[in-house]
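To start, the structure itself, in structure tokens.
The complex appears here minus one protein chain, its other protein chains still in place.
Moving on to subunit A:
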Amino acid sequence: MDLNDDPEQAAYRAQVRAWLADHAAQAPKVRGADAIADEDERIEAWRGWQAELAKGGLCGVTWPQEFGGAGKGPIEQVIVNQELAHAGVPGPLDFIGLGMMGPAIIVHGSDEQKRRHLGPMLHADEVFCQLFSEPAAGSDLAGITTRAVRQDDGSFRISGQKVWTTNAQFAAFGVLLARTDADVPKHKGLTMFIVPMDAEGVTIRGLRQISGEAEFNEVFLDEVQVGADAVLGEVGGGWATALTVLMFERLSIGTSPIGYSAEKFAAVIADAPGAREDSDVRQRLGAIGTELIASRFAGHRLLSDLAGGGLPGPEFGLGKVTVVSAAVSAGDLIADVVGPEALDDASEWAYMISFLPGLKSAGGTEEILRNTIGERVLGLPPEPRLDKGVPFSELKAREIEGVA
């Protein structure tokens, strides 16, 4: 039972740490109270920092070397993430591109797409965003209605609305899932595209959340024209490409550090007059602490599996349920103990309390996650489905009939 690196990992960690020690002074402040205030300036500085990280080999850690990556495994990605946190510097600006879109292009992209996109992505010259979810299709992602219609010249015209799009406001490209055939069952008529965000017909609007900040965007597409060479993977094969992206998303989340910690919450309670002696407060903190410590060691177990050559299975998603629900309870406890002061705009707790209700659904709602794990891990039968084998157009007609 060993939480330490093996010799090879230790050597890699030392190399990463040494590089960061030499370059940390160049890192911009992008989060917290002393972050660069102006958004454009902040993004430009962060872009430069990613370029620097890329030069040091700390971007695309798991990408093959032929595409400019380091050709390492997920465990080395974890080491890089840990060392970035240890050095107190931000990671790359484009975690979505590096973690999900780049790997998906490497798997499904044409040679030309790889040549065109991977280099600029690695160095943050061109940031990527993910255009999957829609206002009426999130958990049931294959139910999207954004359509891409093929023109006589082979190009496509795309119209529809996407939502929850992180980084859209400064992204150069989006990887977009659209329906190219509504007359086949819904998983079959989908195609993935690489869409320039500055194309005519693309409108981006910030989506403000409970905290008042806009961390996501809505993206509207109105007859946006892209060439046949914008298709990522096969026409009609978009679902397979989407599953690849979601697999990389799981890995990307699995190797990222968890931001909420038992000891940090405990420190707030310890400072609040009378809280430490209150048995109800202690029981609540004990339960929260138990869950968060469990999730920390679940992370260690995952790393041990990765080191042994495994990949995170769907059950890893339970870790997110644990962390989010424990953090929700912690926010509640802190607000109870600290009082309305905890809800001041300047308080990090107000931010956390506002952020968590949305986080609960991020990357898939808790209910969908429990369905998936119940079916894929426990082997329980799925709910009967009314959409199997039914052409998408007919499903939509039934919906309209049901509402009318």
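We adopt the following convention: a contact is a pair of C-beta atoms (placed from the backbone, for glycine too) under 8 Å apart; a residue touches a chain by one contact, two chains touch by 3 or more; residues count from 1.
Quick note on the criterion: contacts and distances are computed from a predicted model.
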Protein that the absent chain corresponds to, by UniProt name, given "NADH-quinone oxidoreductase subunit D", "Carbohydrate ABC transporter membrane protein 1 (CUT1 family)", "Peptide/nickel transport system permease protein" or "Acyl-CoA dehydrogenase short-chain specific": "Acyl-CoA dehydrogenase short-chain specific"
Contact residue for the chain not shown (choose from A:44, A:125, A:215 or A:315): A:315
Contact residue for the chain not shown (choose from A:25, A:346, A:378 or A:403): A:378
Residue, one of A:294, A:343, A:359 or A:395, that touches the chain absent here: A:294
Absent-chain contact - pick from A:26, A:110 or A:283: A:283
Residue ranges of subunit A at the interface with the undisplayed chain: 1-6, 9, 75, 262-263, 265-267, 269-270, 276-277, 279, 281-283, 285-287, 289-291, 293-298, 300-301, 303-304, 307-308, 315, 318, 321-322, 367, 370-371, 373-375, 377-384
